[in-house]
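Of the protein chains in this complex, all but one are displayed in their positions.
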Amino acid sequence: MLVRFLLIFPTIFILVTLVFLLMRTTGDPITAALGGRLTADQLAERVAAAGYDRPLFVQYLEYLGQIFTGNFGTTLSDNRPVLEVLVVYGAATVELAFYALIVAFIVGIPLGMIAAYFRDKAPDAVLRILAILFYATPVFFAGLLLKLVFAVTLKWLPVSGRASTSTELQFALLDGRSGIYLVDAIRSGDAEVIGDVLSHAVLPGLALGLLTAGVFLRLVRANMIGTLGTDYVDAARSRGVSEFRLVRTHAYRPALIPIITVIGLQVAMLLGGAVLTETTFEWKGLGFQLSEYLQARDFVAVQGIVVLLAVIVAVTNFIVDIVAALIDPRVRY
Amino acid sequence: MTTTTRSVPRRRLVDRLPVLKQLHQSVGIQRGMLVTGLVLTGIFIVSAFLAPLIAPYGFSQIRDESGTFGTQQPPSAQHILGTTVSGFDVFSRVVWGAQTALGVVVIAVALSIVAGVLLGLVSGYFGGWLDRVLVVVCDAVYAFPSLLLAIVMSIVISGGQSSLWGGIFAAAISITVVFIPQYFRVIRAETVRIKAEAFVESARVIGASNGRIMFRHVLRNATRTLPLIFTLNASEAILTLAGLGFLGFGIEPTAAAEWGFDLNRAIADVSSGIWWTAVPPGIAIVLTVLGVTLVGESLNDLSDPRLRGRRAVAADAGAVAETSVVPGGSIDPGTIDGTDGRA
């Protein structure tokens, strides 16, 4: 456990270093953002002021030191501390990821079990095609289609955003708001506000959730087919245990361990998908903000967000490994 | 790519060529999936090669002899899928987009296979500190959101925007960096497994050199699953390319047609109810990825005897023979010894 925990640090360190070096091979962030708009002299002055003319190694050490103390720098385009950006918009991304995971679990896991049970029969074929379709549909295209059908044509749900303007205004007055709208809405106690927040969440949650559900479905199916073929399932069958129970417990529980491990790796995919989903639905989270900063060529902000996401991924993977170990009695005892 | 071993001459050609062999031995639903996948992939590749013949207009053409196309025109006889907000012909851009996608996929997968396989082989075979470092680095990169890494790479390579081949290479290399850890992990794991097999130990006992063992015994056995990863990665490459394009890190619209970029430009159209700019490139992505993934999944199933579906038989069918316990080929029993039976 301790070794696994210590492994987080090299992972983060490698990613920070990699991102830093890659971003700097293109030159310093100020030239990237403002190059062409200022004269060469003005540019050199700004570069020197920010310390970007020093040797790369010195800047690298300084950057490491800053990160260690929680200082991710200040954005160039809107002059805000990156950490503040992360806190403000991070909540929105966490909320979106939460909705997506709920959809993925509710849709992906039972369907995967059904597919494994009906292996190579018609329901399995249908579900597998469905899973591949979920996976093959880029999350932004799924988002656009959902929007086109449910928001624009049927007008059942809002087109974009996290909440309507009136709700946003109400939240702005709220003391100690969490930034997670569902939590804030429940605290406001206003059913209309809760409804408003949830109705905005449906389409982005579905778009990102179904993509992830496709992955879960395939994962559960493959692992369950593996465990359904084991001796211990045959042994339970020979004791008269029903087929439903064989699938539900004997095959599912052992399959869960590899499933959980892989689900940990899906966190990365989920975050990547969140960037695209947020852009599609103007969901003002980290991903949306990231693509704004990318358009503005504000690489200090980009670097800060990327590094934070790396930390999130590393920590999540650690937690997932611990959970997987806790489920596995061979590790526990 | 070869999934079969060099075979005895008495087997028919259809049974030896990869894909064709699997097509031949597939049945029922599995065959349906494989055929669907092959057809879709075929359409994709044909469109890529014959784009100049199929597409009525160029990918950056906004006017012909009868004047400009007009923007956001609904589908008509002239423009069967309408025109975009920039005045391009949607159908033509969808067809040309196949060319861009195929170029990126081929370059990206080829580059990452070479790098990933070599690193995985050396790392898995020799072990030691180099192996540990490579594993930690690749795990870190693997766990990182691949789209973000591709973004960072494309900033590095091209500063975001570029010409046709510059753009294709930039996208391909960005995707390569994401895929190297995947090939590395697979090949390394296979190498570690094969290293412990008796035939490798046997070569070590004989005194064969490391180079000889690695390339004669390990490499070819470790790369047997590659066609499979290849197909699965090809589909991911298409999705990553589209994602890059969607975020504006693709290829300039005047340099090449790119599905993801077109979808990005269609976001606003969708909100005003214009469907024809978004749906065609989206469908193109879905069908291409679907096709390649179906081929990959089917090959995966067919390569594993436990997953392979079989035709039903009658209870009294089939001859009882010693061959029943020897997978993969018939031997003639009795010529040497009649009781040799265990495979």
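Order as written gives the chain letters A and B; numbering starts at 1 within each chain.
Heads up, the rule we're going with is that contacts are C-beta pairs under 8 Å (C-beta built on N, C-alpha and C of every residue); 3 or more make two chains touch, one makes a residue touch a chain.
One rule holds in what follows: contacts and distances are computed from a predicted model.
One chain of the assembly is not displayed; among "ABC transporter ATP-binding protein", "Phosphoribosylformylglycinamidine synthase subunit PurQ", "1,2-phenylacetyl-CoA epoxidase subunit PaaA" or "Acyl-CoA dehydrogenase", its UniProt protein name is "ABC transporter ATP-binding protein". When the full complex is examined, the chain removed from view is found to touch A, B. Of the listed positions A:V149, A:V311 or A:I327, the one in contact with the omitted chain in the full complex is A:I327. Interface residues of chain B facing the missing partner chain: 5-8, 25, 197-209, 212, 216-217, 220-221, 305, 308, 310-331, 333, 335-337, 339-343.
Where chain A meets the omitted chain, the residues involved are 3, 230-243, 245, 249-250, 253-254, 257, 327-330, 333.
Criterion: only the chains that are shown with their structure count from here on.
The geometric centre of chain A is 25 Å away from that of chain B, both derived from CA atoms. Taken together, the chain A residues at the contact with chain B in this complex read 7, 10-11, 14-15, 18-19, 22-23, 25-26, 32, 120, 122, 124-125, 128-129, 132-133, 135-138, 140-141, 144-145, 147-148, 152-153, 159-160, 225, 229, 265, 268-269, 271-273, 275-276, 279-280, 290-291, 294-295, 297, 299, 302, 306, 309-310, 313-314, 317.
Interface residues of chain B, counted against chain A in their complex, comprise 28-30, 32-33, 136-137, 139-148, 151-153, 155-156, 159-160, 235, 239, 242-243, 246-249, 260, 263-264, 266-267, 270-273, 275, 278-279, 282, 285-287, 289-290, 293-294, 297, 306-307, 309.
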